[in-house]
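Okay, here's the structure, questions in a sec.
Heads up, one of the protein chains got dropped from this complex, but the rest are sitting where they should.
To keep things simple, chains are lettered A, B and C as they appear, and every chain counts its residues starting from 1.
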Amino acid sequence: MDCIGITANRGKNGASGFLKRFVPALEERGVSVVLDEDAGAHFSGGRVVPFREMVAAADMVVVLGGDGTMLHSVHRMLPDLKPVIGVNVGTLGFLTFSTGDDPEETAEALVAGDYAISERRLLDGVVRRDGVEKAHFQALNEVTLKHENVARMISVEASVRGDVLNRYHADGLIVATPTGSTAYSMSAGGPVVSPRSEVIVITPICPHALSNRAVVVGDDETINLCGKGGEDGDTLVLAVDGHARIPITNADVLEVRLAENPLPLVMRSDRSFYETLRLKLRWHGSNV
Amino acid sequence: MDCIGITANRGKNGASGFLKRFVPALEERGVSVVLDEDAGAHFSGGRVVPFREMVAAADMVVVLGGDGTMLHSVHRMLPDLKPVIGVNVGTLGFLTFSTGDDPEETAEALVAGDYAISERRLLDGVVRRDGVEKAHFQALNEVTLKHENVARMISVEASVRGDVLNRYHADGLIVATPTGSTAYSMSAGGPVVSPRSEVIVITPICPHALSNRAVVVGDDETINLCGKGGEDGDTLVLAVDGHARIPITNADVLEVRLAENPLPLVMRSDRSFYETLRLKLRWHGSNV
Amino acid sequence: MDCIGITANRGKNGASGFLKRFVPALEERGVSVVLDEDAGAHFSGGRVVPFREMVAAADMVVVLGGDGTMLHSVHRMLPDLKPVIGVNVGTLGFLTFSTGDDPEETAEALVAGDYAISERRLLDGVVRRDGVEKAHFQALNEVTLKHENVARMISVEASVRGDVLNRYHADGLIVATPTGSTAYSMSAGGPVVSPRSEVIVITPICPHALSNRAVVVGDDETINLCGKGGEDGDTLVLAVDGHARIPITNADVLEVRLAENPLPLVMRSDRSFYETLRLKLRWHGSNV
Partner (left out) sequence: MDCIGITANRGKNGASGFLKRFVPALEERGVSVVLDEDAGAHFSGGRVVPFREMVAAADMVVVLGGDGTMLHSVHRMLPDLKPVIGVNVGTLGFLTFSTGDDPEETAEALVAGDYAISERRLLDGVVRRDGVEKAHFQALNEVTLKHENVARMISVEASVRGDVLNRYHADGLIVATPTGSTAYSMSAGGPVVSPRSEVIVITPICPHALSNRAVVVGDDETINLCGKGGEDGDTLVLAVDGHARIPITNADVLEVRLAENPLPLVMRSDRSFYETLRLKLRWHGSNV
């Protein structure tokens, strides 16, 4: 480990305090540190460069902020993903390495290699119209298809490996990674999926039916979604990791599969996914 | 029974054919018929008057169309509800008396009193800001609170009879009548509620939690909803029976209770709510 | 208030300590106290009589123990229900008035009338074979129908007011009161029901189907259950409030309705059902 890059959520309280101890702790251990402008806003005296330059220089990238900031930073890095270390001052997130109260220990753990790399597969998606690619994207959590009008439903036909799965009449449809299984897919009733499972989860949002069940498909199965029925001129919106990005019409086909290159997520060796799950979701097998 | 009024969905196929036999069958049985303009578009030769006049003249009102047209007609009638008879040509709806293939029998049943009145309670709601009433409404199915931005969640505190129920961080919140229990509340995971139950169902939409459970409250319990947290200037949208109508801010309080006067819904004596449920939702206690 | 009766779970830790302060506190306030043998085992020096005699003498009955002890005591009282006060030393239950750390205040509240009576409807059920009543029972939480063999499913046809609801092929079927909605019915996916709702909840246990939805019916609706299909000689078991009691065959019909006389449950005026719900089930509208 020669160089650690740092980015941050500008509004994150406690980031300054953390960096004031973390940066020197790294430097004392012979690791150079480079900050992007957002991290630089929390810490004066370091080497500050633009985000892309910071990533290129770094062996690993510390992200100061919550799961949302992690998602945002990963999207800025794409397609070249470096190992990322989530430091969420004061709060435990699903992607969090440290809650920020131990800057020296965090520095020591990173330098000493005392961590585990959790490889997180992303989704790789394209939108095609008449066979022509209109958009291409990657997602760490999920892609979501909804109507642009909050009061309207969508009719979408989902296929897996070319076989029709179902035609959903629903508020929306979520296609999620294991990482995304504890985010929006969970809210819509989907299962919790271990990060070691190489699968994709298809979870309908409020289907107009008595049956609402998520479907889990394998890592070599491609999912196709296309709008059906509805009124002419209906416009759906495709959201990637929570950000509405791409308008979709009935003429478009959305194709989603697991991306080849995973995100190397740096996690503590001694805290399991399931411990975070129990702590963060206050999950108990029994309440009584 | 002296006079039957008729309204219709203008786009409903089969309405003309039904009326051509239904109107004479009523008249032969000594019942006068009055149509509003929408019904008049499907049938020439009848007495056509504006909707409100038609309702005022009628002892019962036939609505030609599906559950959506029924909702629409009930909203046009409010606050003076006459017994309504749903005729949904070709399709069974939850509010349907006849699927339109038996105009003479339908006429005979209505004249002979061979039907059951299912009294359906509506919701009565007001929106208040600083104690001042901003809006007042009634709903046959449900009221729904969502963010105006389809990609955003709401934070809403719900109270029942003045006691805090929960603070929901969710895509939305539904407050439904028993009639609405088979509509949007069902899609969001709520229970099926018999029309004879005098209760209100509170069903969260995709709560950001492992626990998603509908809450059923009694007929004398008032529900209060108010937006909490979120960003300043957040605007929620209150939809009444599926129609987005009223913008809501964190300064507003929404109060919902069961309305006093029910809708008298005319139903067949020989087809139960549960039969419609099984037929329409293809519900089976077992699939294997 | 002239006389308070007391019963207890013999194994309940902390009961002695509570009674040592509670009984004198009542007597100082001019209320006589009578204990049954189980309460007498925790407290010497009081007037001890058999359970039935204690109930007959008392204006209200304190039950020292958890929700299970409350259920047990109510069943011993039936059919003559006195107001009951749950004191669960150290733990909050859904039926708990006090967690036992305030014996004098509890005494004062009871004497001063500083409490609320929550009337809880019970279920009233009969099992009939060839029109002859085989068994009659009442339940505060629920009745449950299962196969006597833990590995076998049941096939049961449920009707409401004489109309077929569904034929369930499932591990079992629960018919619950609002009080029981936070017990077994909740485990099986049923809704939370306010104690003020006068309804019955029908919740299937692991139905062999994609659709699993509880059904809520009104207070004037009678539910009939009868075993269908399965193998000859199949024996189902009817459990009343968790206690397996009555073997049921395909020749039997089980009829359940709301009982006329409610249990007067003494509750604190200042703690709502919803607060208990949130505390006990660690329920939050959001976990993130």
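Following the convention adopted for this analysis, a contact is a pair of C-beta atoms (placed from the backbone, for glycine too) under 8 Å apart; a residue touches a chain by one contact, two chains touch by 3 or more.
What you see is a predicted model; the values in this text were computed from it and never measured.
Remark: the absent chain touches shown chains A, B, C in the intact complex. The residue touching the chain not shown here, chosen from A:210, A:226 or A:263, is A:210.
The hidden chain makes contact, of the residues C:209, C:223, C:246 or C:263, with C:209. Of the candidate positions A:80, A:220 or A:260, contact with the unshown chain belongs to A:220.
Of the listed positions B:10, B:245 or B:280, the one in contact with the omitted chain in the full complex is B:280. Touch with the hidden chain on the side of subunit A covers residues 155, 160-161, 163-170, 178, 181, 186, 190-194, 196-199, 201, 204, 207-211, 213-221, 272-275, 278, 281, 283-288. Annotation for subunit C: contacts to the undisplayed chain at residues 146-151, 170-171, 184, 186-189, 205-210, 212, 237, 239, 242-244, 281-283. With the whole complex as reference, residues 210-211, 213, 280-282, 284, 287-288 of subunit B touch the missing chain.
Here, only the chains that are shown with their structure count from here on.
The touch graph of the protein chains shown is complete.
Taking the mean of the C-alpha atoms as each chain's centre, subunit A and subunit B sit 40 Å apart. If you average the Cα atoms of subunit A and of subunit C, the two centres end up 46 Å apart. Each of the following residues of subunit B touches two or more other chains: 170, 186, 207-210, 281, 283.
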